[in-house]
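The structure is given below, and queries will be raised subsequently.
This part shows chain A:
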Amino acid sequence: MSASLSRAVNVLKEVIDAPIASYFNSCVHCGLCAEACLFYTETGDPKYTPIHKLEPLRRVYEQEYTLLGRLLKLVGLSKPVSDAELGEWQELVYDSCTMCGRCSMVCPVGNDIVYMVRKLREGMAIAGHAPEGVVSATSRTIEIGSPMGVKLPALKAQIGHLKTETGLDVPLDLEGAEYMVLLSSMEIINFPEYLNAIAKIMKQAGKTWTICSTAFEATNSGIQIGVSDLARVIVSRIVEGAERLKVKTVISPECGHAYTAVRWEGPNLIGRPYTFKVQHILEVLDEFRNQGLLKTQGFEEERLTFHDPCQLVRRGGVIEQPRNLMNMVSKNFVETSDPGKYNWCCGGGGGVSANDNAEEIRLIAFKRKKAQLDVVKPDKLVTACANCRIVLEEGLEHYQMDLPVVGLTEMIAEHLAES
Partner candidate 1 sequence: MNEKSGSLIDSLERQGVSRRTFMKYCATLASLMALPPAVGRAFAEALAKATRPSVIWLSFQECTGCTESLTRSHTPTLESLIFDSISLDYHHTLQAAAGTAAEAAREAAMKLNWGKYLLVVDGSVPMKDGGVYSTIAGVSNHDMLMDTVKGAAAVVAVGTCAAFGGLPKAQPNPTGAVAISDLVKDKPVVNVSGCPPIPVVMTGVLAHFLAFGSLPELDKLGRPLAFYGETIHDRCYRRPFYDQGKFAKTFDDEGARQGWCLFELGCKGPVTYNSCATVKWNDGTSFPIESGHGCLGCSEPDFWDAGGFYRALSLPANPLHVAATAVEVGAVVGVGVALANRAGKSAAKAGHETATLADLEK
Partner candidate 2 sequence: MSLGDIPIQLEVGGLTGSAPAVLREIAYLLERLTRYGEAGSIDLHGLPLSPADRRWLLDQLGRGEIEIALEIGGGSRIVETAYPGVWWVAHDNEQGVRTSEFIEVTLIPDLVPAHPDDVESGLKNLKSRISDLS
């Protein structure tokens, strides 16, 4: 057994717990999870059945933590997991899984399959079987601070830009601010409107806020590649920044997995509860709306629909907020089929958008979203995740659909009442 393989098995042994054992013992091979997975529904290839993607993890579980499995392994009836096998599984565990968690919604025996994919990735990555694109994104996040290589000067340039264009201030490292705003690289580079929107909204709400110069990046490739040790390094920067600046609330940006990383995994990664609150920007906006701190004027005339980012909605619990906000500025908001927690993924989550090997299948999987949109026929597609937004734009372009995609926060900002 190679060193990397034995480390991988060791890591899997660490992460296997009672829920995983319960799940593997519950699976009846009914195949319903396949019907919930857009990689299966759009290809019809049974190998994309979610539970099948966990085969190496199941074998490690049985061989290490069940008496019968150990005996079978001892007499050679159950083959140990090999490095080559893990290599083969890369396609199933990374390329064709966005960790959207839809399979976990349908499993009749209640198996949380995506929970197990997340754990299997720990071993896959240590064995050296994470896709190159995701590995380099992770390297850049660890070494430079952002998966896209955005550094503080670039952010400062954007802040300066904003100041000259709108006259709005973006306070850097303001100690004692109520809110600490995080950004995703994409928002700094591709969608600077987001920062603009935050500044406007915070001003209207009259809240103090800040951006931490050592922790402005929210994305966490460590979560996507599935290496907790690295994810911990990344999330610790935010915790440290927030605690140093003594903020009350950290705001996760319009980025799905960033929310999962900082809101749900963060405390477990650092091994203690936070001393601050974490909210998604949509949660904050909805709270402002409730408190009358968010006032808008006018409505979008066009037919709008909302794409639910998996990590935000099904995996994050921010379900009603985007709908409240949509209705605040739109009179023609229509839902696609399977809205909210039942949504279908854009096809680019869980590191798939950063994974060059997955480009082809990602576009095939996009047919799911396309079919949904073909039914609703919106004039504009709204979402709340920069990664979804990029993936949607690419998919729409590939299928030659002329449909603009906008961020919800930025759309709200456009309708802010002039005070």
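A word on the picks: all candidates are chains of the complex that A comes from, given by their letters.
Quick notes on this one:
Convention: a residue touches a chain if its C-beta (ideal position, glycine included) is under 8 Å from a C-beta of that chain, and two chains touch if they have at least 3 such contacts; residues count from 1.
Small disclaimer: the values here were computed from a predicted structure and weren't measured.
This complex places one of the candidates 1 or 2 in contact with chain A: number 1. By the touch criterion given at the top, residues 4, 7, 10-11, 13-14, 16, 64-67, 125-126, 128-130, 135, 138-139, 142-143, 225, 227-230 of chain A touch candidate 1 in their complex.
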